[in-house]
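Shown here: the complex without one of its protein chains, the others still in place.
On to chain A.
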């Protein structure tokens, strides 16, 4: 790429407003090089799916984005700040604006559903009254259609319900970006469809940007504006679902068979 091209590219992306820009990201664990020069740009309001084999480093990638892992090299700009450079307080401020749905839900199993949802609220927004907390908890539960579970423990819920509660907990802070780590893995096709439906509703209702990790073709077809294929720690291919489906690249084809 020439310098001029680079400059114009930059101008274009500025006008679309990218909320998340990842440049030249490297991450390895010992000799296991997981991410090698990974690049990605996510625009406001869009929904990007990251597709890759198990163990290809998808979870590592979004954990770097939220600051749970420190990359070896590279920049991750979110809301104009470089995540790896931030100190604890600064990163907490960024995290208050980002939702993260864990692959294993990560509901606190010693707390009721209510306390699970209150936890991020009370922690991030220290000055918040009990009434506000209550109404936000109820609203988040209404969004996922599970108001009746408010006093249950996570262990009393089914897998699909837990996923919804986890989603409600992610939603409660009204995040501008939501990172989903395999939202439909381990669910039956019908429940998976419901979860995808919920994700689309949320996207429309709160105008969030989504980064979704998935191998579920159904999820990718219905929920993605763009798809990124992560192979060998790099962004191997990028395009819409239809474009990638037509691709001749054997490695990409492999996913769409």
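The criterion applied here is as follows: a contact is a pair of C-beta atoms (placed from the backbone, for glycine too) under 8 Å apart; a residue touches a chain by one contact, two chains touch by 3 or more; residues count from 1.
Operating definition for what follows: contacts and distances are computed from a predicted model.
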*Unshown chain, UniProt name, "glutamate synthase (NADPH)", "L-lactate dehydrogenase complex protein LldF", "2Fe-2S iron-sulfur cluster-binding protein" or "ABC transporter permease"?*
"ABC transporter permease"
_Residue in contact with the excluded chain [from A:109, A:132, A:201 or A:243]_ = A:109
*Residue among A:23, A:44 or A:124 touching the omitted chain*: A:124
*asked:* Under the stated touch rule, tell me which residues of chain A contact the chain that is not displayed.
replied: 63, 66, 68, 88, 92, 95-96, 100, 102-110, 119-120, 123-124
